[in-house]
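All protein chains but one are shown in place.
Letters A, B and C name the chains as they come in the text, with residue numbers starting at 1 for each one.
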Amino acid sequence: MSSTAIAPKKGFDVKAFLANNGALVGLVVLCLALFIATPRFLTGPNLLNIGIQVSTIAVMAYGMTFVIVAAGIDLSVGSVAALSAMASSYWITTAGLPDALSIPVGLAVGAACGWVTGAMSAYGKLPTFISSLAMLTVVRGLTLVISDGRPISTGASVSWLGGDLGVVPVPIIILVVSGLIAAFVLNRTVIGKNAFAVGGNTEAARLSGIPVKRVLVTVFVISGVFAALSGMILAGRLDSAQPTLASGYELDAIAAVVIGGASLSGGVGRISGTLIGALVLAVIRNGLNLLSVSAFWQQVVIGAVIAIAVGFDVLRRKNVRH
Amino acid sequence: MSSTAIAPKKGFDVKAFLANNGALVGLVVLCLALFIATPRFLTGPNLLNIGIQVSTIAVMAYGMTFVIVAAGIDLSVGSVAALSAMASSYWITTAGLPDALSIPVGLAVGAACGWVTGAMSAYGKLPTFISSLAMLTVVRGLTLVISDGRPISTGASVSWLGGDLGVVPVPIIILVVSGLIAAFVLNRTVIGKNAFAVGGNTEAARLSGIPVKRVLVTVFVISGVFAALSGMILAGRLDSAQPTLASGYELDAIAAVVIGGASLSGGVGRISGTLIGALVLAVIRNGLNLLSVSAFWQQVVIGAVIAIAVGFDVLRRKNVRH
Amino acid sequence: ACNRGTDAAADGAQVTLAVSTLNNPFFVDLRDGAQAEADALGVKLSVVDAQNDSATQANQLATAATNGAQGVIINAVDTETAEAGLAPVVKANLPIVAVDRSVGNTKIASFVASDNVAGGEQAAKALADSLDGKGKIIVLEGVPGASATNERGEGFTKGLAGYPDIKVVSKQTANFDRAEALDVVTNLMQSNPDAAGVLAMNDEMALGAIQALGAKAGKDVKVVGFDGTEDGFKAVKDGTLLATIAQNPEELGKQSVQLMSKAVAGEEVESNVQVAVDTVDSKNIAEYAKN
C-alpha cells in the first residue's frame, strides 16, 4: 500500500478550472452581455475608467481579505479610509508639515486604527463585528472632528495618487502592484498562512503554537493600511479629503471578498478572487450607467447581478464538494 | 464513581447572574451615569420616549435574532422595512384599497422578501451575507420605483401603529407583545429549537433529520415579518412612508442582537438580550441628545459605549468558560 | 478625445444628468423638471444617481465622458470634489452645466442655482421674527460635512446675528432625515422643554420635528424648514410649519436642460442663472401649494 494510492487525473480538468474560477466565469458572462448590449463597453477609455473605478474598492478589499480569511470582519474600513485621507491632507494643508510624509502619515493612521480594532478583539475578546462597528463610528466621528465637517485639499503627493503616470492612471498601477503584494503576503508568508490557520480552526491553530492574538491584530493592521491607501487614492482623485469619504464602502468591500469566493466563516479566500469580486461590482455599475438604466432600477439590477455572480461561484462548489 | 463529579454551587451565584446578564449590567451602568449627568434622564416622559424610540430597532432585531441564531445574517431588514411601509401606504393612499388590509399587506410583503432571501441561501446556496446584501439593494430599488422617490402618506391603521392607546404609546405595546411572542417562538417551539440546532452545528442538525433548508427559509421569513412591522411602526410615527426609511438600520439591528449576547457564528441568542442590546443603543443616543453633545463627538462616544457595553458581556464569559 | 455619439444625433443631443441623490423628493422634482424639458426639446437625457457619494459621482462622470454623451449636467454631491470629478469631462471637451450646487473652479458653460447662504439667512430671520426676536431655539443640521449643511449653517449664523436675544440651545444633526429628526427633537424637547423654535436645514427634518412636537407644532413651538417640498407646503397650509424656504427644483432642472441644449448646439449661454428662493409662509402659500 502506498501513501499516495489515489493518483489524480492529469490533463485539463474543466471542473477543476471552474472550481477555482467560479466568480471569474460570472465576470466573463457579465462582460460578454455588456459587450453585446453596448459597443461603448469594450473601448480603451471605458476599460481605463473601470480600472480606476475599481481601484478604491479593490484595494480596500485586498486588506479585508486578510481579515475575512482569519474569520473576522472589518466594518471600519470606510471610516478608516476617510480618517487616513483626512489626516494626510491635514498634515500638509492645515498643519503645513512636509508633503513627503503625508502618505506615510496616512498609512500610519490606517495601521493605528487597525491595531486598535484588532487589539479590542484579540485582547479585549470583543467579536470583530462589534470592535470594528465601534471603530466605524468612532473613526468617522474623529474625521468630522479634525476636519470640522469640511473637506480639506490634498497635498501634491496624495493628489498624485489620483493622477496619471505617463498614460497610465496611478490608481491602476496601485491596484496591480498592491494586489501582487497582497497575494504574495497572503500565500507565501507566515503572516498569511497563519491567517488561514486561525480562520480555519482557531483552536487547532492555537494548539499548534500559532500566536492567535498576534495574528488577529496583524490582519487588522493590514486591513487598516490598505483602507488608508484606498482612502488616499480616492482623495487624490477628488483632490480633496471629504469627511463623508467612503462611507458605506465596507459592505462593498466585504461583498467583493465574498463574491471572490472567500467564506465569512474563515479559512478560505484569494486576492485574485477579491479582485474579480471588485471588478464584478465595478463592471455592473459601469454597464448600467452606459445602458442608461434608470437610477431606481439600477439598484434592483445591481442586487440581482450580485446574487447571480455569486451563484456561478456556488455552481463550482457543487461540482467539487459533496 | 459518580459521573457528575463537579456539583454546582447552590444559592445565589453572582458569577452565574453576570453570566446571563452581561449586557444588562452595561445598560444599568449606562443609565446610572446618565442619571447622574442629567436630571432629565429619569423622568416619565423621557422613559416613554426611549420606549418609543427603541421600538423600531428592537422589533427589527427580534427577527434578526432568529437569523443570527441560525448562523445567518440579514442585511436586508432596513430595506424590507421601507418596502413594507411603502407597500402598505401605497395600498391605501395611492391604490385606494381598503385600509383594514394595509397592515396585513405590509406584513405579507415583509414575509415575501424574507422568503426570497432565505430561498436564495437555502436552495441557491448563496451565503446569507450575499443573498441579503443583494436583497438590501433590490428591495431599496423597488421602494424607490413604487414611490418614485417621494414619501407616501400612511393610512389610518398604519398611523395608529405610531399613535397611542389611551396613555400608552402603541409602539411600546408592540415592543412588549411582539417581544413575548418572539421569545416564545424562539424558546418553546420547534421552529426556534431548529434554528438553534442549525446555527449550533448545521451538519449535526442535518444528520438528525432537521430540514435545514426549510429552517433557513423560515428564519428569514420571520425576520422579514418583524422588519415589516418595524417599518410600519416607523412610518406610523411619521404619518408617512419614506423611500429612505430605515436605511442603514441593519447594522443597528445586528449590533443590538450581538450586544445582547448572541454569537454571529450561530447557536446562541436570546430575545431578552436583544431587547437589552437595542436599549443600550437607544439610551446612548437619547443621553447624548439630552447632554447636547456635539454631533461629531456623539459618534465617537456611541462607538466607545458600544465597545464598552459588549465588554461587560465579555467579562461574564471570562467568568464562566475556561 | 473620444468617440462622440453620432448615432444619437438623429433624436437630438445625448446628455447625462448626474444627480447627487434621488432619495430626496427635492432632487426627484429637479429630475422631473429636467426630464420634462428634455422630452420637449427632443434631448436624450440619461440620469445617474450618486447616492450622495462623491466618489460614485466621480465614477459616473468619468463614464459619461467616454460613453458618447454630448454634455453633462451636474448636481454635485459636493462642491469641492466636483472639480476633480469633472476633470475627465473637461478633458473630453464636453459642455458642463452645474445645477443646485457649484462646482469650484471648473470652467463650465453655466451655473443654475438658488443661493443656500441667502436662503439660510432668510429662514433664520423668518423664525426669529415670529418669535419677536427672543427665545430658545433648536437647530437641526444636515449630513455633517455636506456643502448644503455648511452653507445653510453659514446663512443661519448670519441671519441670527441680528437677534441677540435668540439663543441656540442645541445644534444636532438629523442627517436631512425625517425619522432621525423625530427622535432627535423628541429627545431635545426633554432637555429643553422651553424651546420655542426649531430651525431645520430641510423640510424633511422640519416635518420630523413637527411630528415630534405633536400639538405644540406651530403653536408653542415654531418650525422653519427649507426646500419647499410638497409635504412642506402642506404643513405650511396646515399651520404646523411656520415657513419653508422654497427653492424651485423643477425650474432648476428645466433651466439646466435648456441651457445645455443651447450649449451643445454651440450657442453662447448665460454663465450664471439665479433661480429665485422664496420664503413661503401662511401669507403666500396659496401661490405655491398644488392642492
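By definition in this document, contacts are C-beta pairs under 8 Å (C-beta built on N, C-alpha and C of every residue); 3 or more make two chains touch, one makes a residue touch a chain.
Basically, contacts and distances are computed from a predicted model.
Participant: Name the chain not shown, per its UniProt record: "HypC/HybG/HupF family hydrogenase formation chaperone", "Ribose import ATP-binding protein RbsA", "Nitrogenase molybdenum-iron protein beta chain" or "Dissimilatory-type sulfite reductase subunit alpha"?
Facilitator: The correct option from "HypC/HybG/HupF family hydrogenase formation chaperone", "Ribose import ATP-binding protein RbsA", "Nitrogenase molybdenum-iron protein beta chain" or "Dissimilatory-type sulfite reductase subunit alpha" is "Ribose import ATP-binding protein RbsA", the UniProt name of the unshown chain.
Participant: For the chain that was dropped from the view, give me its touching partners among the shown chains.
Facilitator: Over the full assembly, the chain not pictured touches A, B.
Participant: Looking at B:Gly51, B:Gly72, B:Gly267 or B:Gly287, which residue reaches the missing chain?
Facilitator: Only one of B:Gly51, B:Gly72, B:Gly267 or B:Gly287 touches the chain omitted from view, namely B:Gly267.
Participant: Taking the full complex into account, find the residue in B:Leu34, B:Met64, B:Ala197 or B:Leu216 that is in contact with the omitted chain.
Facilitator: B:Ala197
Participant: Name, in rising order, the residues on chain B that touch the hidden chain in the full complex.
Facilitator: Touching the chain left out of view, chain B contributes residues 1-6, 188-191, 193, 196-197, 199-201, 203-211, 267-268, 322.
Participant: Mind pulling the chain A residues that touch the left-out chain?
Facilitator: Touching the missing chain: residues 1, 3-6, 8-9, 188-191, 193-194, 196-197, 200-201, 203-211, 267-268, 322.
The working rule: only the chains that are shown with their structure count from here on.
Participant: Could you tell me which chain lies farthest from chain B when each chain's centre is the average position of its Cα atoms?
Facilitator: Measuring from the centre of chain B, the most distant chain centre belongs to C.
Participant: Centroid from C-alpha atoms only, then distance chain A to chain B, rounded to Å. What do you get?
Facilitator: Roughly 29 Å, centre to centre.
Participant: Which positions in chain B are in touch with at least two other chains?
Facilitator: 144, 148-149, 295-296, in rising order.
Participant: Show the residues in chain C shared as contacts by 2 or more other chains, in ascending order.
Facilitator: Correct list: 22, 144.
Participant: Can you list the chain A residues touching chain C in their complex?
Facilitator: Those in contact with chain C are residues 40, 43, 45-46, 49, 52-53, 56, 144, 147, 149-151, 153, 162, 234, 237-240, 242-248, 285-286, 289-290, 292, 294-296, 298.
Participant: Considering only the defined contacts, which chain B positions touch chain A in the complex?
Facilitator: The contact residues of chain B facing chain A are 75, 120, 124-127, 129-131, 133-142, 144-145, 148-149, 248, 251, 254-255, 258-259, 263-265, 295-304, 306-307, 310-311, 314, 317-318.
Participant: Show me the residue ranges of chain C that touch chain B in the complex, using the header's touch definition.
Facilitator: 22-25, 27-28, 141, 144, 169-173, 177-179, 182-184, 186-188, 190-191, 204, 207-208, 211, 230-231
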